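All protein chains of the complex are present and in place, except for one that has been dropped.
Labels A and B are assigned to the chains in the order they are written; within every chain, residues are numbered from 1.
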Amino acid sequence: MHDQEETLAFTEECEVAVTVNGQRYERRVPVRMLLSDFLRHELRLTGTHVGCEHGVCGCCTVLLNGEAVRSCLMFAVQANNLFLTTIEGMAGTQSELHPIQQAFMEKHGLQCGFCTPGVIMSVHSLLHENPDPTDEEIREGLSGNICRCTGYQNIVEAVKLAAERLRPEEVE
Amino acid sequence: MKPPRFRYCAPRILDDALLLLEQQGDETKILAGGQSLVPLLNMRLAAPANLLDINRLAELNYIQPEDGYLALGATVRQCQAEHSPLIQERHPLLIEAIWHIGHMQIRNRGTIVGSLAHADPAAELPALLTCLEGSLLLQKSSGERLLPVEAFFHGYLETALEAGEMVVEARFPWVDPRAGWAFQEFARRSGDFALVGAAAVLTPAEDGTCQKARIAYAGVAGAPVRAWEVERQLEGQPMHEQTLSLAAEAAREVVGADMNDIHATVEYRRVLTAELTRRVLAAAWARRRM
Partner (left out) sequence: MATRWFGAPVQRLEDPRLLRGKGTYVDDIELPQLLHAALLRSPHAHAKIANIDASAAMALPGVYLVLTAVDLGEVLEPSPLLVPHAALEQPRTQLPLALDEVRYVGEAVAMVVAESRYLAEDALDLIDVDYEPLPVVHSLDVATREDAPLVHADVPGNVAAHLVQQVGDPDAIFASAPHVLRESLLIDRGAAMPMECRGIVAQWDALEEKLTCWISTQAPIPIRNGLAAIFHLPEHKVRVVAPDVGGGFGTKIMMFYPEEILTPFAARLLGRPVKWIEDRREHFISANQERSQEHEVEYAFDEQGTLLAVRDRFLHDAGAYTPYGIIVPIITACTLPGPYRLRHYASEFTVLYTNKVPVSPYRGAGRPHAVFVMERVMDGIARELQLDRLEVRERNFIAPDEFPWDVGLVYQDGGPTKYDSGNYQAGLEKLKALLDYEHFHEQQASARAQGRYLGIGIGCYVEGTGIGPYEGALVSVESDGRVHATTGVTSQGQAHATTLAQIVAEQLGVAIQDVMVTTGDTHAFSWGVGTYASRSATVAGSAMHLAARKVREKAQQVAAELFEAAPEDIELAVGKVFVRDAPHRALTLGQVAISANPLRYAYGENARKLMGMKLAGPRPGPALPEERGAPGLEASAYYSPPHGSFASGVHGAIIEVDLTTGQVSFLKYAAVHDCGRLINPTIVEGQVHGGVAQGIGGAFYERLVYDETGQLSNASFMDYLLPTAAEVPPIVVDHVETPSPLNPLGVKGAGEAGVIPVAALFASAIDDALAPFGVRIREMPLHPCRLYELLQEARSQGK
């Protein structure tokens, strides 16, 4: 995909077209608008949370073309013509939760829920890359997301359960 | 914590980018992965008038094996290198260094060249490139120049880059197939910047001694540090306990006298550096091929 017009000049506003959770959105935004703010306040997808705005806490993690990234460390314009998945896209409108979400529920992997969407997006990416992680790999894979409530115990358990349930599908 | 106003452009062609840089280079900052720059912008510690986003310069997205070195274009992301079968096979030391960078989410976005150009002295890749005696290809609309790594890093977040110029390629020399190599670091938490980091490449001689040693450090001074004195202690020596001790002792000296911060005093950094030196040398030597 290419933009229609390609102006070679620095500008303060830009057109942005992104596909989020399978739906295409087009907006004109100030170039300095962070992707996290764009998702939350322009698209009203408030499941992506903002916890530090300097790229450490991981609350704002989303999938950009399938890979986990910090949405607070990108500008909305940079997502132009790219594909995003946010927590709202995990189960979509289905009544059943995604297996990762389901595992978090069964294992009590969340308390206040603020870090949870970011954690789940990271876990999605982690299990995609490594469907059968060891405990150590899980802990390492989670280390880019800070949770202040759970002490990570039940998050690790939830990831193990989700991995177990997701694996057979991937083998087939 | 919202970034200040700036203007933005994301050209698709390198020549266009260089042209923009030529015209407005003084007030323009290059945006690659953004994993260091955007936090600075969000905290309003940086306020460039323009951001030149190079992420769409497809022509700079290459991983190219060359005679003597691995060439990485300016938009190659750390995760891209990490998952490249070519690099996994032919430059595993680079992979080992990348594993120490931040977290998966950071590596998915951060670029190899961006980390070098940002020149954080605690970062992994500047130390690695220093250890490998690599080089950087700098370009501006009027031409290009190839800088050896020691001429590139000037100090804390400072490099030889001039206005209107950008790093288009980093060159990581191949490691001698006989050589052992390792990258290790001490950090407070998983994914943190190194309190001290070290890259080492040790080439064995036929007689079992160390023929050639290259070692460089992150986190010990205002720029990555090549440890000549440590190398001198190793070269021509058998790699036994006494050699390691002398090398470790020599490594203490690479720590700058002003390297005091809330996590580590100078003395503690020296201790860590000495210990890391032992560990990284032992790990590297264990990987040598006879």
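Methods note: a contact is a pair of C-beta atoms (placed from the backbone, for glycine too) under 8 Å apart; a residue touches a chain by one contact, two chains touch by 3 or more.
Given the structure is predicted, the values throughout are model-derived calculations rather than measurements.
Enquirer: Touching the absent chain in the whole complex: find that residue among B:A170, B:A200 or B:A264.
Expert: Result: among the candidates, B:A264 touches the missing chain.
Enquirer: Can you name the residues of chain A that touch the chain not displayed here?
Expert: Residues of chain A in touch with the missing chain: 30, 32-33, 40-41, 44-54, 56-57, 59, 86-88, 90-91, 97, 101, 104-106, 108, 110-117, 120, 135, 138-140, 142-156.
Enquirer: Of the residues in chain B, which ones touch the absent chain?
Expert: Interface residues of chain B facing the absent chain: 1-5, 43-44, 186, 188-193, 262-265, 268, 271-272, 275.
The rule is short, and it goes like this: only the chains that are shown with their structure count from here on.
Enquirer: Under the touch definition given earlier, write down the residues of chain A that touch chain B in their complex.
Expert: 6-12, 14, 30-32, 34, 37, 53-55, 58, 61, 64, 67-70, 72-75, 77-78, 80, 122, 125-126, 139-141, 143-144
Enquirer: Which residues of chain B touch chain A in their complex?
Expert: Against chain A, the touching part of chain B is residues 1-12, 16, 19-20, 24, 28, 31, 34-35, 38-39, 41-43, 49-53, 55, 79, 102-106, 108-109, 189-191.
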